[in-house]
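Apart from one protein chain that is not included, each protein chain of the complex appears where it belongs.
Every chain is named by a letter (A and B) in the order it is written, and numbering of its residues begins at 1.
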Amino acid sequence: MSSIDAGLFTPLQRDGKAIKDAEPLAVPGLLNRLAANAQARLSFAVLVALFAFAVLGPVLWPQSAAEQWLSDVSVGPSRSYQALLVDPYAEVDLPAAQQLTAVNANTEFVDLVWPPVDGAARYAIYRKLANSDTVAGLPLATVTELSYRDRLQLRRKAYVYRLVALDAGGSALQELSLRVSPVAALSVFEAQMHGLVKTGVSAASLQGQQVTIPAHPLGTDAFGRDMLARLIHGARTSLFVGLVAPLLFTAFGTLYGALAGISGGRVDQYMMRFADFVVALPFLLFMILLRVSLGIGPGDSGINTIILAMLLLSWPGPARLVRGQVLQLRGHAYVQAATIAGAGRGYLIIRHLFPNILPLLLVSLSFAIPSAIFTEAFLSFIGMGVAPPTPSWGSLCNEGIRHMMSHPHELIFPALLISIAVLAFNLFGDALRDVTDVRTRQRLI
Amino acid sequence: MISWIIRRLFAGLVTVWFIATATFFAMHLVPGNPLDNEKAVAPEIRANLEKRYGLDKPLLAQYGIFLGNMARGDFGISFAQENREVNDILREHFPVSAVLGITALLFASIGGILGGALTAHFRGRVADRLVMVAVIAAISVPGFVVAALAQLAIVNMNSWHGSQLLPVAGWGSPSHIWVPALVLGLGTLAYLTRLMRSSMLEVMSADHIVTARAKGLSAMQVFRRHELRNALLPVVTELGPTVAAITTGGFVVELVFAIPGMGRYFVQAVQQLDYTVIMGTTVFYGAFLVLVVVVVDIIYGFIDPRIRLYGADQ
Partner (left out) sequence: MQTALLFLFLVMSAAVSAQAIDVAKQRITLTLDAEPPSLNTFTSSDAISSEILVHVMEGLVQYGPDGKIMPAVAARWSSDNQGARFWLRKDARWSDGKPVTAHDFVFAWQQVVAPATASQYAFIFNPVKNAAAITRGELPVSALGVRAVNDYELEVLFERPCPYFVSLTAWVSYYPARRDIVAKWGRAYAADHDKAVYNGPFTLARWVHGAEILMRRNPQYWNNAATRLNEIHYAYVTKDELAKFNLFKNENTAYTTLSLGSLDSAMQAGYRVEQFQTAALFFLEFNHRPAHVTANLALRKAIQAVYDPDMVVYKMMGRPGTLPGRSLFPMTVRGHKGRFRDEYPARRLKPDLATAQRWLAQAKQELGVDQLPPLTLLASDSPLSIEQAEYLQFLLNKTLGISVQIDVQTFKQFIAKRGKGEFEISVAGWGPDYDDAMTFADLFASWNANNRGRYNNPAYDALIEQAGNSADPAVRFAAFAAMQQLIQDDVVILPIYEEVDLYLRHPALKGLYRPVFGGDLNLRFAWLEHSE
């Protein structure tokens, strides 16, 4: 063997930069590189904002996510308003009418009275919004009396009532119509329930007082619950599931894979064969099956069940990844050198293995999180997600999609948050992968 | 090679057994019983029903009987559809999911490969940026939102145009497939585009491509002979999991578009605790996916001869 030229050991150059051999990437270096990456900075800022939304949200927006304002069910973004206290349970004497008249008109009830129509057996009452150009309207009731109390989801809007007098055969004899603009009102019982006025006081004495109904900047859901508060609590659920499930299954997978890789031989073979089995389970089918068979008890939010199901099904991914790395590292000269030098297993794991696989795990984690958020949303969408009344972005979407056409805000806001979160995690993952230069894909075989 | 395939298939059989066992016990963990119904029945009737479905036997005996029947390819009779065999249900509903899935897969792989290759070639230009933004957006919106919006768009488009441009829902003609398949394949399409793009970028800067260019091969020749083939490798690897994701991910699309596929059926079966249908579906899907993985491995072997050599040793 001839003499070796020292020049052989200078790093190869590409694009003016030295091509480095794979070397352990220290975490501080990683952070510096991330900080230098614009995409990473931006997506990280979005993520911080989302977590702040979830954590600080309840402080900044103290409305309860459970309070049901039944007079404001499924309303869009709304301001605070004054409502008159009324007692819908009080007996009222309705006067005889010369024409179709609204005796009382507030958002708790509208009392309609009308004069008898000759030959009429029944009266059909319809209601529509005054600004709608349709004819039909909502069929409220068909009555035989000469009065009707409408209590059906009255809003602070102008309505047109249409009264159709029908003969015994059901043919229309005459039509009357009336425009009514109910004033904002709240029943005494509800005001007491919400704690707006004292209990133990007679309803009659409270009538006529004004109370303040709070604003809902993002509207309300189908129970009149504040959408913003629901979204904040939903963020807690979705981000919690999205973070904790991947963390757990990555941690478990890492241990499992490291154990298999270090043990080697038979043990490694059996352990990985078992991992192969679990990988073969059809994921969504088993998520649904496990969600049902693990069950959710009374009062349980179901978050733990979903996390457990994800853990049971998703650990083999990181396990395979880590095991592959371990096997590869075991072949590396410096690890062998360390072993020969008498390094213990613990030292090897902490000094060599861990720094090597950490970037890899971080990258795989950053992609596992958005997919976990999606999985939770999907389960909630088919009604197999978190148990009500716990909100999650997915369950909010599920509720919202039913009212998609009439109250789009109920779908748009949660769907938007899911998209933003998933997008931010994906972009962050991309950036992380770029700076660590890690291959996430694994080869089969 | 042959013996390697046989060994893979055998391992697949063991995997199917594992899936069957896991499903069986997971399912019997569920409290309740498929025979429970809104109206309580007389204990005598209940006993007769249990006998009919073999639920009167101990669990392990049921498991043994189930395995025996499964080996013969018989999954028994549905609980919810009293006079239909699970095999008939699979035979009727699986092809629907398969056609939907394959169309979606075609959309996704053709779109993804082309999109990825093109964006890689136009790297950094406006077209690249636009496609990548669209791709990122497609990955970030939940499938059920896309499906519902797509349906709404069809209704509005039809009423605006005044004729039936596309069917709103249902199944039975090619025109029923396109939109659901596109919705179903969208996520995968976006994913494959990204994968193909980065893989292509990597290949394009590789030494042998530089050499090929230097030899004077035309851009098209380089693309076909060297770039595409090499860049496809990682994409093909992903096809296995992708097929799995698409075929079992059909739930939402099948629900929204009223498509009589297996995914929708499975959700119903779980809700009704239809033991036999749940078992049949999971085992069938499991077997199907195992087969797909083996097939993908074989394809991979053909594309990349190295695998064949190494693979045969392992």
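Structural remarks
Please note the rule applied: a contact is a pair of C-beta atoms (placed from the backbone, for glycine too) under 8 Å apart; a residue touches a chain by one contact, two chains touch by 3 or more.
Quantities reported herein were computed from a predicted structural model and do not represent experimental measurements.
Residue B:Ala80 is the one among B:Val14, B:Leu55, B:Ala80 or B:Leu217 that touches the chain not shown. The chain omitted from view is touched by exactly one of B:Ala231, B:Leu255, B:Val283 or B:Val296, namely B:Leu255.
Taking the complete complex into account, residues 30-34, 36-42, 44-46, 48-49, 52, 77, 80-84, 88-89, 92-93, 95-96, 98-99, 102-103, 148, 151-152, 154-155, 158-159, 164, 167-175, 255-258, 260, 265, 268, 270-273 of chain B touch the chain not shown. Within the complete assembly, residues 66-68, 70-71, 73, 88-89, 128, 132-141, 151-153, 189-190, 192-194, 199-200, 222-224, 292, 295-300, 383, 387-389, 401-407 of chain A touch the chain that is not shown.
Heads up, the rule we're going with is that only the chains that are shown with their structure count from here on.
The mean-CA centres of chain A and chain B are about 25 angstrom from one another, to the nearest whole unit. Residue ranges on chain B touching chain A, taken from their complex, read 11, 14-15, 18-19, 22-23, 26-27, 29-31, 136-137, 139-145, 148, 152, 195, 234, 237-238, 240, 244-245, 248-249, 251-252, 255, 266-267, 270, 278, 281-282, 285-286, 289-290, 293, 296-297, 300, 307, 310-311, 314. Contacts from chain A toward chain B in the complex involve residues 276-277, 280-286, 288-290, 292-295, 370, 374, 377-378, 381-382, 384, 394, 397, 401, 404-405, 411, 415, 418-420, 422-423, 426-427, 441, 443-445.
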